[in-house]
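Notes for the one structure printed next.
One chain of protein is taken out of this complex; the other chains stay put.
Up next is chain A:
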Amino acid sequence: MTTMECGAGPRGAEMPDPTILPAAAPDAMPGLLAALVAEQDREAAAWLETAVATPPLPGTAEFMRLFAIAGRKPAGTAPPGWPPARLARAALLAASVHAAGDEAPARLATAFRRSDSAERAAILQSLMLLPDPARFADLAADACRSSVQPVFEAIACDNRYPAAHFAEPVFNQMVLKAVITGAPLARVVGLAERTTAQLRRMAADFRDERRASNRPVPADLEFLLELGN
């Protein structure tokens, strides 16, 4: 599922632009996302509208219950990247995080810890839809340490969050991990703008390491080194 969402195609050429996300005020965002679900599954959208009307706080038992159901209730698979099930989870997140106010970072971290891999990917992919997303930079950085590739790719690929909110060392580590794990760099949003001398130095060192060990240099590493020139 997540592989498809992250796009299996080379350089993501056939993907719609994943950076196009709905824009709305925090209190309007859940309804806007629910409306997108309604385009494909009216019944699920009605369920979702009830859920977001009185949103449970992130990480609570009721939130985790609704969050799980939201991921399987809506039918339909289009559009790639934002199928209705993921839109429904995003809607619930947008409503619950808004309701949590200043407690949102701690509560979202609890929800993340209690989530399975698909739920974690949904949280990461939804970060830019949440109010004041800069508050969730620690959670997003921690997700980059995941060994579960779909979770890592949910933050590293087709996601505007890292370029917008990661400090340079975090962004650089994420890019190098993408090269090492085979997550296509063409799907790292904003990579060209965020490429620095330090990232190029890290990429060059890694190329030296591969050559010294007589192992192939990943094509994306050359791509990264060329980005700087």
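Just a few scattered comments:
What we mean here is this: a residue touches a chain if its C-beta (ideal position, glycine included) is under 8 Å from a C-beta of that chain, and two chains touch if they have at least 3 such contacts; residues count from 1.
Here is the rule we go by: contacts and distances are computed from a predicted model.
Selecting from "GDSL family lipase", "Hydrolase TatD", "TolB-like translocation protein signal peptide" or "Cobalt transporter CbiM", the unshown chain of this assembly corresponds to "Hydrolase TatD" (UniProt protein name). Per the touch definition above, the residue from A:47, A:82, A:136 or A:206 contacting the chain not shown is A:206.
Residue A:148 is the one among A:148, A:164 or A:186 that touches the chain not shown. Of A:170, A:186 or A:225, it is A:170 that touches the chain left out of the display. Remark: the residues of chain A touching the chain excluded from display are 113, 141-142, 144-148, 169-170, 172-173, 176-177, 180, 201-202, 205-206, 208-209, 212-214.
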